[in-house]
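What you see is the complex with one protein chain gone and the rest in place.
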Amino acid sequence: MNFGSDNVAGIAPEILAAIAAANVGTAPSYGDDAITRRLAAAVAALFEHEVSVFPVATGTAANALALATLTPVWGAIYCHEASHVQTDECGAPEFFAGGAKLVALPGADAKLTPAAIEAALTERGVVHHIQPAAISISQTTEAGTLYRPAEIVALGALARRHGLALHMDGARFANAVAALGCSPAELTWRAGVDVLSLGATKNGALAAEAVVFFDAAKAEGFAYRRKRGGHLVSKMRFLSAQLEAYFADGLWLRHAAHANRMAALLAAGLAALPGARLRHPAEANEVFVELPERTIVALGAAGFGFYRWGGAGSACLRLVTAFDTRQSDVEAFIATARDA
Amino acid sequence: MNFGSDNVAGIAPEILAAIAAANVGTAPSYGDDAITRRLAAAVAALFEHEVSVFPVATGTAANALALATLTPVWGAIYCHEASHVQTDECGAPEFFAGGAKLVALPGADAKLTPAAIEAALTERGVVHHIQPAAISISQTTEAGTLYRPAEIVALGALARRHGLALHMDGARFANAVAALGCSPAELTWRAGVDVLSLGATKNGALAAEAVVFFDAAKAEGFAYRRKRGGHLVSKMRFLSAQLEAYFADGLWLRHAAHANRMAALLAAGLAALPGARLRHPAEANEVFVELPERTIVALGAAGFGFYRWGGAGSACLRLVTAFDTRQSDVEAFIATARDA
Amino acid sequence: MNFGSDNVAGIAPEILAAIAAANVGTAPSYGDDAITRRLAAAVAALFEHEVSVFPVATGTAANALALATLTPVWGAIYCHEASHVQTDECGAPEFFAGGAKLVALPGADAKLTPAAIEAALTERGVVHHIQPAAISISQTTEAGTLYRPAEIVALGALARRHGLALHMDGARFANAVAALGCSPAELTWRAGVDVLSLGATKNGALAAEAVVFFDAAKAEGFAYRRKRGGHLVSKMRFLSAQLEAYFADGLWLRHAAHANRMAALLAAGLAALPGARLRHPAEANEVFVELPERTIVALGAAGFGFYRWGGAGSACLRLVTAFDTRQSDVEAFIATARDA
Partner (left out) sequence: MNFGSDNVAGIAPEILAAIAAANVGTAPSYGDDAITRRLAAAVAALFEHEVSVFPVATGTAANALALATLTPVWGAIYCHEASHVQTDECGAPEFFAGGAKLVALPGADAKLTPAAIEAALTERGVVHHIQPAAISISQTTEAGTLYRPAEIVALGALARRHGLALHMDGARFANAVAALGCSPAELTWRAGVDVLSLGATKNGALAAEAVVFFDAAKAEGFAYRRKRGGHLVSKMRFLSAQLEAYFADGLWLRHAAHANRMAALLAAGLAALPGARLRHPAEANEVFVELPERTIVALGAAGFGFYRWGGAGSACLRLVTAFDTRQSDVEAFIATARDA
């Protein structure tokens, strides 16, 4: 079993069925189809707010296009030093934002704090300095931890105070909603989030993410950036169909809750082993655990997939569960670790 | 029936079946899976040449990433003034190539000629001028016409003489191969093509294009550009599966040949009508036909979809056929036009 | 004598004296000095309008920064196919404007017409197309010709009608003002010009150009772009001193009028020769003249500098006069040509 990432998983059956169901006759291309229109309405209902919704095929595109829309080319985007936009997108945000700068900040458990941002703000109106433009946070974070609503509210208040936009990388937003038991609204616009990169791929879609703006005025130019970035998929109905199925009947939260449960089992089982230590609390569908080297070797030898976090030789593993992770595989992983 | 574009069509059943078949268990992400490896071998066999193959989800991405790889930021890319890269990608090539310049040139039936390029070449080594870097041609062209092998050979020779790379936008490459009865090799690397944007979406895929380099050295940096552009799809196996099915057992050429036949029927039927005139020879799956206004109105009223080429009020329609175009729809279109 | 360009000339004595005069004690850097403040007031008085003035060291910077400020990255800038921004800046406008597109249009005597622009406008709101953003004209043009006020008014009206900004490349603006006998206001904001790249270098400065916005709101972000482009000179007082001296007591127009007279003499003398033909009317300080090859060879042999317009082997010479061109050199040039 491969615990390397949730993107090693396949397509959830309900979503594959939705693609097949959308495959009837011709449909206007580039998003001028009925399914895409229905999707916009569904997302608005889900968030209890008017939204502008733009489906794209990758999370990197969702993040980079959203951030480019929020900043002038001379802007600063404050993010955590461990965030995906900073470390794992090969500079996509800087590329799409015309060389704007990501300002990488520290913070426990991969979470940004208002204090860290305050300390990094450059002076407005001084042409020598990049100008404060946006904050980007990840919910679920790259450490598998969660921002509580009050933490987001504090960041949102800071953002408004300083005229910054607030972006949320929600590649694993479903896991956060499922774990916290909050409404999507509570974790986003009610707390001050302006734009959400709402991922579905890691939670069962083939390739579908939605960029959701809660204020249409902030989305100005996004449609041109998406096209110009090569991210306007021609047969859009098939992206929209994935997303529509994803949100229908709570599918996204059922799948996310399952992944979260598997991660909790994994974390509990591993934490109980002698010599093991959880590096971060396992609050969603990721477990970061330090294990003895012989245990890691034994797990690899047993055919389990995982990442050594921090590179080859690291004693810390990242284990990710998904909608299709089987409890028996989790148990086998723990048993193998125990036996080693 | 919608003749507006071949991207209003759905997914070919064989390709949808391949997606479903690939949906088994976990697989390494980002292209490190078995299907993507098989695809590379299949494309090499198809082209009778070593290749570097990079699947992406859109044609705009394929073109823009390929061109960015072929030019320095101060380079000139010679293309036809009616080409998709020039007119229909919202500046994507300029964006990905860091502000390199497309030099738009005239030419009958949307085809570039060596003479037009020669006349536009700027002097090498003069820093005031952008520097000649690449040629981009479309096969099938945006006028639905085809370059004969000798025409590509001439452009390839010009390219080598002047140190230019030669790119082919093959969004409808299948239609060209099917129509000309040439081998893929004959229309590409044997004629001097360095990189091919090989489309599948318009001919039955959900969203899948392959950027094919015939010289691995020319592909340097492409992988970083793709990631940085947000075009490295995480669950790559599902893109590769589409392309694998597309090339398997000649599916791509069967579908393209059908679309070509439908276009030929349409062109013949319309050309025979009084007051009608084909603007370009219908050599592949597109028909450009000038019709009396009352005929156009009648066709619209009858529910047919099409583009007025050149914008609202134009007397020239672009009609595109696809793998799933029914002969009865073609006949109905002609009949409606005849009756009007 | 070198008629190759007006930038082979040196520094006008008055301007060099102004640099020396500014070299007293310390002064705040980056434009926060008294001379720069006085310059802003002087330019406002000259143009009879409020202005935002930004000195830079090169014309390419002035043009590229101005255009970048006027267009989104997905915008279209309409310019003449012979314009400096299109042919002689190695793609600087595209670079500064993040890959926006220059749309190169034809027009007699290097002048843009409303009709040519109208024909090129792409449809607003269609994401596949770059979006109309700005017009850029050169006054004096690259053919040494002049737009009459009514011609600029017509372009300005077109710009307003379509929501476009109007930029004027005034590298040789002084020659135009001197030749037409119009006020600077009449040729710019009164006719609808939004931004002027006002050159001084070709007319006697060491290196100084002023970007002049007639609406401060349109200048938003320019200061950041200038810094970020490396074009905020630290010892700004010395750029401002050049420009202050340039405009003081009509120096700029005296120098320009002299250059224009020399060009008129040259044009008249050459046009009278058998086998000679002026390609464009010599309305400012440039002469484009076709001459027999043996005449060109003789002129080169006699030590005269000039450009063969269109490259090596061209029978058309571009001859440029400057503030320091001596009448005796003009007469010697004509005599040499006559003798050949």
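As written, the chain order gives the labels A, B and C, with residue 1 at the start of each chain.
Basically, a residue touches a chain if its C-beta (ideal position, glycine included) is under 8 Å from a C-beta of that chain, and two chains touch if they have at least 3 such contacts.
In this text the structure is predicted, and so the values were computed from the model without any measurement.
Peer 1: Which candidate, A:99, A:163, A:275 or A:303, sits in contact with the chain we can't see?
Peer 2: Counting the whole complex, the residue in contact with the absent chain is A:99.
Peer 1: Which parts of chain A are in contact with the chain that was left out?
Peer 2: Listed in rising order, the touching residues are 73-74, 87-91, 94-95, 97-102, 104, 123, 127-130, 311.
Peer 1: Touching residues of chain B against the unshown chain: what are they?
Peer 2: Those residues of chain B that touch the unshown chain are 30, 72-74, 98-99, 127-128, 131, 221, 223-228, 232.
Peer 1: Tell me where the left-out chain touches chain C, residue by residue.
Peer 2: 1-2, 4-5, 7-11, 16, 19-20, 22-30, 56-62, 64-65, 89-92, 95-96, 201-202, 206-207, 224, 227-235, 238-239, 305, 324
Definition applied: only the chains that are shown with their structure count from here on.
Peer 1: What chain lies farthest away from chain C once each centre is taken as the mean of the Cα atoms?
Peer 2: The most distant chain relative to chain C turns out to be A.
Peer 1: Measure off the straight-line distance from the CA centroid of chain B to the CA centroid of chain C, and report it in whole Å.
Peer 2: A distance of 42 Å separates the two centres.
Peer 1: Roughly how far is chain A from chain B, centre to centre by C-alpha average, rounded to an integer in Å?
Peer 2: Chain centres of chain A and chain B, defined by C-alpha means, are spaced 33 Å apart.
Peer 1: Among the residues of chain A, which ones contact at least 2 other chains?
Peer 2: 30, 224, 227-228, 232
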